[in-house]
Every structure is written in structure tokens, then in C-alpha cells.
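Okay, here's the structure, questions in a sec.
Of the protein chains in this complex, one is absent; all others appear in place.
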Amino acid sequence: MKKFFKVFKNKAALAGLLIILFFVFIAIFANLIAPYDPYEQSLYDRLQPPSSRHLFGTDDLGRDILSRIIYGSRISLAIGIISVALALGIGASAGLVSAYYGGIIDTILMRLFDIMLAFPTILLAIAIVAVLGPDLKNAMIAVGIVNIPTFARIVRASALVIKEQEYVMAAYALGQSSFKIIFKHILPNIVGPITVQASLSYGGSILSAAGLGFLGMGAQPPTPEWGAMLSQARSFIISAPWTVTFPGIAIFLSVLGFNILGDGLRDFLDPRLR
Amino acid sequence: MKKLLGTLLLVSLLISSVAFGAETPKYGGTLIFGRGGDSVGLDPADITDGESTRVTEMIFEGLVGFKGETTDIVPVLATSWTVSKDGKIWTFKLRKGVKFHDGTPFNAEAVKFSFDRQFDKNHPYYKYGKWEYAEFALEPLEKVEIVDDYTVRFTLKYPFSPFLANLAMFSCAIVSPTAVKKYGPDFFKNPVGTGPFKFVEWVPKDKIVLEANTEYWGGRPYLDKLIFRVIPDNSVRWLELQRGTIDAMDGINPDDIPAMKADPNISFYQVPALNICYLAMNTEKKPFDNVLVRKAINHAINKKAIVDAFYRGIGIVAKNPIPPNMMGYNDKVKDYEYDPEKAKQLLAKAGYPNGFETTLWTPPIPRVYIPQPTKVAEAIQADLAKVGIKAKIVTFDWGTYLQKTRNGEHEMAILGWGSDNGDPDNTIYVLLDKDNTKKGVASNIAFYKNDKLHDLLIKAQQTTSIPARKRLYESAQLIIKDDAPWVTIAHTSAVAAARKYVKNFAIPAISAIRFTRVWLDK
Partner (left out) sequence: MYRYIIRRLLIVIPVIIGVSAVVFFLIRSIPGDPALILLGEHSSEESVEKIRVQLGLDKPKVIQFFYFLYNMARGDLGRSFLTNEIVSLEIYKHFPATLELTLCSMAFGTSVGLLLGVTAATHRNSIIDYVTTVISVAGISMPIFWLGLIAIIIFSIKLHILPISGRLDPTITFKARSGLIILESLIKGNFTVFKDALYHMILPAICLGTIPLASIARMTRSSMLEILSQDFIRTARAKGLPARKVIYIHALRNALIPVVTVIGLQFGSLLGGAVLTETIFAWPGIGRLSVEAINARDYPVIQGCIIFFAIIFVFINLLVDILYAFIDPRIRYD
């Protein structure tokens, strides 16, 4: 455990962790922090610019944007984390298996992912949600599934290189089990690209889930969700720019947090960089 | 008094002559019109969307058309017509000396060809189109016959006076038979008509270029070229207009309107459109079979607040199914005022003192008559909650939504309608007559049936006298208001903006913006 905390000697990683903890904190205590009810409409206060009354201004239904962002952290963090975890879990396993065994398994898996990649992400997600039924949970699953091929291909590419290295060859020659070789020798050495891709996908997932919500297949209005807030405010970008700016900043900060934490983690986990 | 009038007349004459003196139309120039979507096709009989018709209306013409910006019918390619006593035989005299853009002469043969290909299943060119509007526009038509080169006779299956208005619709435009025969299934991208502009080029999702028809029978248009450019994003299109890289546009974010009105280089145009947005209550389902409940809901909803908030200056509160600028509008109808207390009393009287639970359906996508459907539904939901009615908001994708409402699966559903031909029959009969309540295909999604209303509406279809028809529709509106199958929500207006130097620009109540007399003062 002590060893684990060494990761935070890296100042950037610490900053990343603090950003994420900050969002987790506001997500947990949203009802205590938020100055207003995020659903409370007031058509007279429509599209008010930021002021002392409404720090981040109000949206087109007169709802307080700050409160909506605070409540929205609950949904958006969950969307990002859950869908990336799903994609990572399945994608990385498939990529490892594909690279390690090669041959027919590799061909089948990779061609399967070619088929998936041939579909525009949003269409594939729409179809999955259409089959599973339109709600937020299924939107997360759909976004997770569409990201699987990306992880699989990146993991496979990195694993192909590692597989050919002397120490893996050596382990193989020593008759170690495939399971052990994959998890003990290959996986730790490809953590870099995986972490990077995971932290990058986090932001993309929030935006894709918002796209689904926009089509009526994810978080439904009036649910405060960052990506949805952003896309619904699109037509006010000239007349009321704050309606897009603040949800945008929230997404940016949380993506940034995951990325610099990811950098720190990869440095820490990479055996040679310690 | 007489003297005063005379002076006024003189002054006004002077003013107008000065005004006209300063504004002698200039020939020449290119107008670029920015719009949100591309045309689907340019065969006037094989399209359904406004982005297609706005272009075909410049290339093609019908036998009759709409006068100026109104819904009055005037001769275009026909010069006059007569109707037989029984109302079934319509004989049209055609304009002589008109030529299609490809040189083909316009005559009775071309008229017969244009109609036959749409509704005669044995016609050799029937198979090249879907003829989406033929079922509607030509439904009463039995046959078209050539009397002589410049006379055609239409025979109807039954007397139907709105038929003339149907003939003014885009889908009844006359096409060049030579071109249809030459291009076959590709006529939709090689349109040839008799209109003021000729087709030049179509770059899909980008632009359609038209040029002036210098041989036009009504005198050549002022513009040399007319370009329709697709700019999908409303904000970007507005920026293009501000910079002057386009000359006119439509598809405007309501929130950008104040800035447009304030801009000294921009003229903003707005006219009421012939549409209606309504909340239909399914009268076959409990508790909406009870007229008291329907009236209570009418009193419970604050329509003015909704229209002010979500139509942002492009909508007016509706009290009738047809808008005020349509023939037969009855202004004497008294709307249900917003009064939650009265609503509660009516509910109690109907046996629901504590309200009830129900569903409220709303379209998934913005339509012309409802720019923000979900938000309107949320506001109605909140209003109903105040009188004790708990409505759950339901939505589906657009195709499914239409299907399910036609099946009558809903309790309350928001929907709307844009008039096809400007005739009240095309709104009231279609949406509220008992003839249109067949499950699965119902256009009357309140499933509202009233025999007295039915008699009035059928009589109005068979009467050619306009004052008589007006009276019939006025009585119909009273019956409808009293039975309250709907909450009439709003009528919207069509809006557009142009640079100040674009002259003679106007939005018609129905059909597309006409560029024939538009000129550029620059």
C-alpha cells in the first residue's frame, strides 16, 4: 500500500487525483452544495448571464447552470467511468488473446472488430440502444461496446511488440503457462498505451452519450448531464455563450484530471521508469 | 370631407410615385439564398419536403397558382376555367405560346401527361416515381382528357370544390413530357418546366444553381442567377448573412431574432404560416371520453406562457384549428381561459376531484409548428400537475410516434399540421372529421366523432360558393370548440431575413418564397 502512494510523489498525478476527487466530492454532496434545484424552471430568468445570483448564469428554461453542473457530475462521471471500464475490460482481453495466440483466433477477432468499426459509432450505438431499450444504463453499455475495437487494436499492437522481446521468449522457453506470460510479462508492459487510451476515451464517452441523449436514447431531459447540456445549448452559442462554456469547462477539467492521473499511473506502473 | 379625401389621395399618390421613382428595379446580379437542408429531389410530383418545393416552384408552374402572398387562386398556365352544374367536370383553357425550358411547346398534351404519370398505373412513366401527394391531391380525379390543343377537361368522381386549390399545389405542376421521356428515373435531377428560372447545376448537400428564363411568358425575372446554398447550422448561416456572403436566409434561431432586427444591414421578415400545433385527447379512452375532463384540461394549460417562452416571437396562441389568415376563420369563437380553479371544479364535477394519472406524448424532433416539443410538454406537464393530473411524458422516434398515434395508443398527444393547399377543408376535415378515425391510419388522433360536424364538412366540400363555404366552416369551429377534443396550442409564423439591398422580397402564406420579382439594389 505504501508503495502505491509513491505514485503521488509525482506532482502532476497528484493534481490529477485532486481534480477527480473534487468532482467525486461534488457528486456525492451535490444536494448540499448546489445553490438551486437543478430542475427548477423560471421562464422570467431565462438566459441570464453570470451574476452574483447565478454564478454560471441560467439556461433557456431559467435553470441555474451551476446547480445543473454540480448535479450533472453524478451522471457524467458514471457514464465516463462505466463505459470505459466495459470497453477496456473486453477490448484489452480480446487484444491480448489475439496478439498472443495469433493465427485463426487473431484473424477472426480482428475481422470482427473491422465489421464493428465499419459502422459509424453513433449508428452502432443507436442500434444497440434500440435493441436494449432506450435508457441511460443502456446508453452507457452501448458507448462501452462501440469503444471495444479501439482498445482491442491498440492492445494487440503493443502486445505484438512485447511478445517478441527476449524476456517473453525466455519465459516461453522456460515453459511458463500462457496465462502467466500474458498477465505477468505482457500486460504490465503495455499499461502505457492502455492508460492513455482509457483516459482519452473517458471524454469521448461523455460526448457520445450526450449524442445519444440528444436523439432521445440516453439521459432524457430534464436530467442534468454535461454532454446533453452542451449539445442542447448549441443554438445559443452566439446569443448566450455561457450556456455552452461552463458545461464544456466541466468536461474539459474532468478529462484533464483523468489524463494527468493516467500519465502518473503509467510512469508508476511501468517497471523500467521507476 | 371630399376635399380632404382628395388631398390625401394626391399626397399618397405623390408618396408612392416618389417611392417608385427611387426604386426602379434593376436587372442583373446573383442572389444566394442560405437554407438548412438540401432538396430531396426536383421532380415536383415526387417530393414532400419544403426544401425541394422551394426550388421546383421556381422552375415549374401549375395551371393555377396563389395570388401574390395570399391563398387566393389565380390563373397561371390556364387562362380561364368552367365547372359543370354538378361540380364534376372542370374545363380549363390553356395559355398559348408558352414553351418549356427545353423548347417543348406547352399544350393540353403536356397537361394530360403530367397528371396521368402520377395516377394512371398503366402510364409508362408511372413506375419512375412514388407520387407521394397524388393520393391526396388527385384523390377525387377520375380522368383527364384533351379537348383540343389548348383545352383540357378534368372529370371528378364526386363534386369536390377544394380541387382547384389542390391544382395550385406544387405536386400538380406541369412538366416537360420530352424531358421526362428523355431522363426517365433521373428526371428528378434534370428538371424542365415553364417557370421563371431554368435549372443549371446541383451539387448535392452544397448548392443548386438556377438562371433566369429570359423567354419567360410573364417577363424575365430581374435576377440573372439564383443560388440555393445549404448551410446546415443555423448559427453559421446567420454569420454568413452578417458577413454578406449570402443575401437571404431562413431557418432562424428564435434567440437570434433580436440581433437581426437590430442590424442596420438586415431586413427581417415574418408572416403567419398556415399551420396548427395541438394537443389531442384520445376521446375513446377514459377519462377523455368525458367532455368535462377535456374542458378542464383546456382551462388548466397556460397557453400564453408556453407560447411566449418556447415560440419566442414566432408563434401566436391558437383558439381554432385553422389560423386567422385562412378563409373561414371564426374570430367569434371564445377560447377557454387559463383558470386552474375552474379546471379543478370541472374535474370534480366529472368525478375526478383528485385528478388522475395519464400519459402525455410529444414529438421527438422539432417540427415547423413546434420548435421545442420536449419543453412544451414539460410545461404542460407542470400545468396539469397543478390541477392534480399526473402526466408522464412519452416519446418515440418520429416514424414510430406517427404510427402509434395513428393506432390510438396514446392518451394525450401533441402533434401539428401544415396546410397543403390553404383550404380549410385540408385542416378541419383531415384532422377532426369522423371519416379519418380508422385505427392505424387515423389523421384525427383525438378519434373525435360528431355527425353534425361531418354533415357541415361534407357540404362544404360540395359547395363552390365561397361565402357559403365560409359560413359552414365558421359553424364547424363553434362545434369543435364546444366539444373540446383538442387543446389548440399555437400557430407559428414563417420567418426569413435578407440583406437590405434585396428588394421585393416577401414570404407567402403558403408555398415557397418567389424570386420572380426580387431584385438587388447594389
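So that you can tell them apart, the chains are marked A and B in the order they are listed, and the count of residues begins at 1 in each.
Heads up, the rule we're going with is that a contact is a pair of C-beta atoms (placed from the backbone, for glycine too) under 8 Å apart; a residue touches a chain by one contact, two chains touch by 3 or more.
Just so it is clear, the model here is predicted, and its values are computed rather than measured.
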{"item": "Among A:83, A:150, A:223 or A:239, residue touching the chain not depicted", "value": "A:150"}
{"item": "Residue of B:255, B:420, B:433 or B:474 in touch with the missing chain, whole complex considered", "value": "B:420"}
{"item": "Contact partner of the left-out chain, one of B:28, B:68, B:219 or B:232", "value": "B:232"}
{"item": "Residue ranges of chain A at the interface with the undisplayed chain", "value": "10-12, 107, 110-111, 114-115, 117-123, 126-127, 130-131, 150, 153-154, 157-158, 160-161, 164, 192-193, 195-197, 199-200, 203-204, 207, 230-231, 234, 237-238, 244, 248, 251-252, 255-256, 259-260, 263, 266-267, 270, 272-273"}
{"item": "Interface with the unshown chain - residue positions in chain B", "value": "30, 32, 40-41, 46, 48, 129-136, 185, 188-189, 201, 203-207, 209, 225, 227, 229-233, 235-236, 239-240, 242-243, 245, 396-400, 402-403, 415-418, 420, 438, 440-441, 443"}
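The rule is simple: only the chains that are shown with their structure count from here on.
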{"item": "Distance between the centres, which are taken as Cα means, of chain B and chain A, whole angstrom", "value": "46"}
{"item": "Residues of chain A that touch chain B when the two form their complex", "value": "41, 43, 46-47, 60-61, 216, 221-222, 234-240"}
{"item": "Chain B residues within the chain A interface of the complex", "value": "234-235, 238-239, 253, 255-256, 258-259, 305, 308-309, 364, 374-375, 378-379, 382, 395, 397"}
